[in-house]
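Reviewing the structure listed below.
The complex appears here minus one protein chain, its other protein chains still in place.
The first chain written gets the first letter, and so on, giving A and B; residue counts start at 1 in each chain.
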Amino acid sequence: MLAYIARRAVLAILTMAAISVFAFIIIQLPPGDFVDAYIANLSASGSSVSMEEAKSLRALYGLDQPIYVQYMKWMSRVLVGDFGESMEWHRPVAEVIGDRLWLTIVLSLSALLLTWGIALPIGIYSAVRQYSALDYLFTSISFIGLAVPNFLLALVIMYFSFVLFGANVGGLFSSEFDLAPWSVAKVWDLVKHLPLPAVILALAGTAQLIRIMRANLLDELRKPYVVTARAKGMPEARVIWKYPVRAALNPFASTIAYLFPYLVSGSIIISLVLSLPTVGPLLLKALIAQDMFLAGTIVLLLGVMTVIGTFISDLVLMWVDPRIRFQMD
Amino acid sequence: MPQTPMVDHPDHEAGRSPSATSPLLSVRGLKTYFKLDEGIVRAVDGVSFDLFAGRTLGIVGESGCGKSISARSILGIVDRPGKIEGGEIWLQQESEDSPAIDLLQLPHEGAEMRAIRGKEIALVFQEPMASFSHYYTIGNQIMEAILLHSTASDAAARARAIELLGMVGVPNPERRVDEYPFQLSGGLRQRVMMAMALACDPRILIADEPTTALDVTTQAQVLNLLQRIQKERGLSVILITHDMGVVAEMADDVVVMYLGRAVEKGPVDEIFHDPKHPYTQALLRSIPSIMAKPRTKLATIEGSIPHPFARPSGCPFHPRCPDAIKGLCDVTEPPTHALRPDRAVSCFLYGDAS
Partner (left out) sequence: MSSGSISTPKPTQTAEDRFAVATQWQLTWWRFRKHKLAVASGIIVIAFYVIVVLADFLAYADPHATDSKRSHIPPQDIHFFDNGVFKPYVYGLTQKRDLRTFKLSYQPSLDRKVYLAFYTEGYSYNFLGLFPSNKHLVGLVDARPEDGIFILGTDLVGRDLWSRIMVATRISLTIGLAGVTVSLFLGILLGGMSAVYGGIVDTVIQRVIEILRSMPTIPLWMGLAAALPNSWSVIQVYFAITIIISFLGWTDLARVVRGKFLALRSEDFVTAAELAGASQYRIIFTHMLPSFLSHIIAATSLALPAMIISETSLSFLGLGLRPPAISWGILLQDAQNIETLALAPWLLTAAVPVILVILAFNFLGDGLRDAADPYG
């Protein structure tokens, strides 16, 4: 068991390291270094930077040193929570991101819970009542869910709510709470706005999970231990709930590991369509404006967040699967 | 001729029986079919046999001849798309005076039928690994059987589970009871399986190839255990196997199955010393295979088993039968011919037809 946790932890750390390299590459990719961009940015707004200043800035960020030294410097600052300065906003990156990261997490997590909550019962039903009318219905719906990219779904829903209700369904807050400090009322407002984007975000994942759950359960239903349970004289419904459903839950639990990155990804793009105050629109703006510290930080934080989510899902899996608990040591 | 006429049909309704005591379990003309897109698989196609109290009935036959499906049909737990299409399964009730009941007349999912599963008739499976769920301890799975059929408390059920584990020879039962199936060896698992089957003191134990998945020494141990338990408890056992050696050692009576039919029946000595049906004779010629690796199929018989969708016309064995009579065996199905009340064979070489 400890060996299992250790292996997973090492993998999580490696993944984070890989992500930090990607983030760093993204920061480095645009032509010229960031001081050039900074100077261009400043001169666009009328002020200018002297050669001296430029030089000292370069020295500060280690831009005159080899690339791996720059990476190490950047990392050592990131590790203490200093993500650099946003060029566009002229404020520290951490401040610019602010609540948006948490809102991204909240949105992705609610979509995850929703995905599970919908997919589990439907998947079980579809497997147990294979080829029933409802099974066909759910199967068709899940195919459509698979085929409609969620930003398209968001567009369509936006359009219809606009046409039918004349309301803009975007956003996570009503306008009066947009800039207000956190309060119970604001949280409640968030709770009221969350379902629609969460459903849109969850749909594709739900469709996938229904198919996974159905297939797993169909597999499990044919296994000999189900016959054993029946042969004991257990009522059919209890047989199904106690044994095959329990077994099918396991691969289901492990889907969290790729569902979560997928949802985080999706949240970026639907946030743009629905103008949600997550990191999505910020990332796009930063990338277009080549505000690289901001963009790189967002990529890094999103990556780290998914890695942590995946790691937690590994622990959950270990907790629910006795084979992992007992066989590793 | 769709159905084999039963010459030795005991008339239960009239309360008569072919031998001195009436059978504990009597299967008559059982048919279980799988209706698939590709066609109908007649997994069990008119099988009849009797199990007498305290005795062991061996069912032998090549892989796929319908042994396991027969066993599941008795308990009414055939998986979709399988369905019992006909026949009778008479179970003698606990008290001698009450009439036998036909299990096929009981609703499959009804409480009566469930009360018989596990309580009256228990099943031990071919694969001890796959027959347990890996998500519950063996104690949990044994206790479940006890709790289903009695009003015992959890603590009492647990104590009983530990007792059962000790009885089937599991060392350290107090500790093992909390272990998971994957923590046990194959032989131990089969013992636990047996403990689970015996949990409610059933009258009939159906053991479906209980030793096939085990190595030779463990096989012997498990068979010894089975014999011991049968003696101690006066169990009636249906032992399904494709190993003639196991049959010789364990069974009192034998049913030889081929493609969903019982082609020959009789006491074990007679089957071995005077096999009538050409298929039985072929099976016996393949006996040295008990010394070979476990899981060896009876491959020494000429030809191979027909595809389940393509059952041969006439006698199902005729494409492989050395004695087949042209123009008869490949056209007409041989009737079951009773040589004696406890001895029957379906083959044109015997009875009036020859």
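What we mean here is this: a residue touches a chain if its C-beta (ideal position, glycine included) is under 8 Å from a C-beta of that chain, and two chains touch if they have at least 3 such contacts.
Quick caveat, the model's predicted, so the values are computed rather than measured.
Although one chain is not drawn, the whole complex shows that of B:W90, B:F125, B:F317 or B:F348 it is B:F125 that touches it. Within the whole complex, the absent chain has one touching residue among B:E179, B:D208 or B:E333, and that is B:D208. Contact with the chain that does not appear here is found for just one residue of A:V35, A:M87, A:V239 or A:V307, A:V307.
Only one of A:L155, A:L190 or A:A253 touches the absent chain when the whole complex is considered: A:L155. For subunit A, the list of residues touching the undisplayed chain reads 11, 14-15, 18-19, 22-23, 26, 29-31, 143-144, 146-149, 151-152, 155-156, 158-159, 162-163, 168, 170, 219, 222-224, 257-258, 261-262, 264-266, 268-269, 272-273, 283-284, 287-288, 290, 295-296, 298-299, 302-303, 306-307, 310.
Criterion: only the chains that are shown with their structure count from here on.
If each chain is reduced to the centroid of its CA atoms, subunit A and subunit B end up 54 Å from each other. Residue ranges of subunit A in contact with subunit B, taken from their complex: 222-225, 227-236, 242-243, 246-247, 250, 321-323, 326-327. Of all residues in subunit B, only 72, 75, 77, 79, 109, 114-119, 122-123, 125-127, 130-136, 144-145, 148-149, 180, 182-183, 193, 196 touch subunit A in the complex they form.
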